[in-house]
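Notes follow once the structure below has been shown.
With one protein chain held back, the other chains of the complex are shown just where they sit.
In this document, chain identifiers A and B correspond to the written order of the chains, with residue numbering beginning at 1 in each.
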Amino acid sequence: MIPLQSAPFIHTANTVQKTMGTVLLALVPATVFNLYLFGLPALFLFIVTVASCVVVEAACLIVAKRPIQETLLDGSATLTGWLLAMSLPPWAPWWIGVLGAVFAIALAKQPFGGLGQNLFNPAMVARVALLISFPLAMTSWVLPHPLFSASAPGLVDAFSVTFQGQVPDAMSAASALGYVKTELSRGIPVSESIKQVPDLMDMALGYRSGSLGETSILLILAGGLFLIRRRIISWHTPVGLIGGIVVIASLFHFLDPARYASGTFHLFSGATFLGAFFIATDYVTAPVSKVGRFVFGMGCGLLTWVIRTFAGYPEGMAFAVLLMNSLTPIIDQYTRPRLFGRDRKGRPLAIQKGDRV
Amino acid sequence: MLLAVGSLTAMGVALGGLLGAAARFLAVEENPLEEELKAILPGSQCGQCGYVGCGQAAAALARGEAKVTICSPGGKAVAEALAKKLGVAVDLSGHVEKGPTYAVVLEEFCVGCTKCIKECSLDAVFGANKLMHSVIVDACHGCGKCAEVCPTEAIEMRPVEKTIKTWFWSKPERTQSSLH
Partner (left out) sequence: MKLFPTRGGVHPQQRKDRTREQGITPLPMPEWLYIPLQQHVGSPAKVLVTPGDRVLKGQMIARCDGTISAAHHAPTSGTVETISDVTAPHPSGLSQTMIVIHSDGKDEWADLPPPLSDSADLAVIRSRVSDSGVVGMGGAVFPAAVKLDLGLRYKIDTLVLNGAECEPYVTCDDRIMREYSEEVIHGAQIIARVLGATRIVVGIEDNKPEAIEAMRRAATPHSEVQIFPVPAEYPMGYGHDLILAITGRETPVGKRTAEIGAVAYNVGTARAVDHAVRLGRPLISRVVTVAGGAIREPKNVEVPIGARVIDLVSFCGGFSESPACIVSGGPMMGQPLPSLETPVVKGASAVLALSAAEMAAKKEGPCIRCGACIDACPCGLVPVEMAALIRRENLKAAEKIGVADCIGCGSCSWVCPSHIPLVRYFHYANGQMGSQERDRRKNEYIRTLVEAHTQRMEKLAAAKRAAQAAKKAPARREEVTS
């Protein structure tokens, strides 16, 4: 007898590949603009990082004897590499990108079983591992030197920046968060140091130092809204994350403006928007239910603020995301929807009196 | 340094001694595992497992000598219950169920000797001396003892047929890409 297939016999046209492709599409405007802002070294690093992720994934698949072509084509390695590149300093040396790829794919993704099985966000694992192992390389920020502008490095110079690690001292600059934190440790209150930081408009548009994903907030936001419109992500995680960080920051700023930066500062600096729309929304490592995702987003926002304010690192998004990843299973357990015909405790709904003869 | 080595050694000896004493004096009574295993087995003493009676099979299981899949009349349900009780993992997805069977008396060969009636530990065979014997299907669980003792080979073990009411889709096959 022919083995028959079970219902349903029709399917949505959506596939994993299409989903990944749409996310990449949403990242393109911000990426292109930022590559323009930071010039050729950034472009080289970007290419090296993404390519390394794909190569490392292929190597892992060969070792594990899993099908190579269909797995590479699902686009998840490319997306991981892209997000990792977005979180690196744009003028970092090439080996940061390669090592990051190894950490992300060969450490945080494939050993768990590949797509869908990892517990922690691969790009964030890589970023954190690099940050802790190579703090200097990972915190050397530069101001934007747009392509075709006078201060942009030429091809040869760019090559030496990326592949020989020679960043001219004159070009380095601190990120806004880093500057505020350093000044605070020197005793200068936030309310003073904040005046030295680029204004909101510049931060929103991108003319400031930072990683590829931290600058040009508006383009990141546009990409994020596009994803929500296409129903790839829901509003719950971004609203939770942004709400979480703004509310707690504003609260503490209100209580002590000298010590705590404002909600808008926290909103527009660092990787808040990138995290809200692209990193915390990673399907695999976040809770599955809508309520769960909101809780997850809020937790990321709160933790990011805590780490930025009290911990040793100026930017806390990566750590916050990893900490919340570890809470995902328990969030899932407590945010299951109510079953039809049952109450929240699982008992059948009570019938109102007076319905029986 | 001698002080450090000496104090750690003393601690180790003292704590180790404490553990040893606890293992002897605070030991938990072993549950009668064998009894519990015996309760899981069907209890019809059919002997298909190769042991003489369910009690012996339970003893062998408790000692770890027998596999949890030895009881064929018990099927998958018993195998899983045994595995759970013994705390062993067992992959039953590849387990080819011999399939439940039931006995049927072929009337043209039955001579009415009552051997099968006496043999059946469930009293599932109906009949009397020199009269036709027949099997009460609902009470038969396919151990096959009656078929073995019948002198005229008048008993046939037939597979219990699947019905539409009890049919269900098999588990989807694992593919290489969905290997989890």
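One rule holds for everything that comes next: a residue touches a chain if its C-beta (ideal position, glycine included) is under 8 Å from a C-beta of that chain, and two chains touch if they have at least 3 such contacts.
Note that the structure is a prediction, hence the values are computed from the model and not measured.
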TODO: Write down which of B:R63, B:K76 or B:R158 is the residue touching the left-out chain.
DONE: B:K76
Open item on the list: On chain B, where is the contact patch with the chain that was removed from view?
Closed with: 42-45, 74-78, 80, 92-93, 120-124, 139, 141, 162-164, 166-172, 174-175, 177-180
Open item on the list: Residue by residue, what part of chain A touches the chain that was omitted?
Closed with: 1-2, 4-16, 18-19, 74, 76, 114-117, 283-284, 286, 288-290, 293, 332, 336-342, 346, 348-352, 354-357
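Keep in mind that, in the parts below, only the chains that are shown with their structure count from here on.
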- [ ] Report the inter-chain centroid distance for chain A and chain B in whole angstrom, where each centroid is the mean of the CA atoms.
- [x] 54
